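Every protein chain but one is kept in place in this view of the complex.
After this line comes chain A, so read on.
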Amino acid sequence: MPLASYQTSVPVVVDDAKCIADKGCTVCVDVCPLDVLRISDMTGKAYMAYDECWYCMPCEADCPTGAVTVNIPYLLR
């Protein structure tokens, strides 16, 4: 069966201006229990690659520059 992609609005938002992933920081990617964050090849910044979030907060709490915001996933907001 062929696959189609599925639109979803993701709960974790990264402020590119504050994110220092392009300087080598990987804190948010490292701590996420569900391993849903990645560093973009294009921008060098962190982003939510997989919408599989437990809205638990380590990414936001541990980010050294305050670049990460965790929102409540839309379906349960």
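Note that a residue touches a chain if its C-beta (ideal position, glycine included) is under 8 Å from a C-beta of that chain, and two chains touch if they have at least 3 such contacts; residues count from 1.
As a working rule, contacts and distances are computed from a predicted model.
Enquirer: Assuming one chain is omitted from the figure, identify its UniProt name from "Oxidoreductase", "Peptide/nickel transport system permease protein", "Sulfate adenylyltransferase subunit 2" or "Sugar ABC transporter ATP-binding protein".
Expert: "Oxidoreductase"
Enquirer: I need the residue numbers on chain A that touch the omitted chain, in ascending order.
Expert: 1-3, 30-35, 38, 41, 49-50, 52-58, 61-62, 70-73, 75-77
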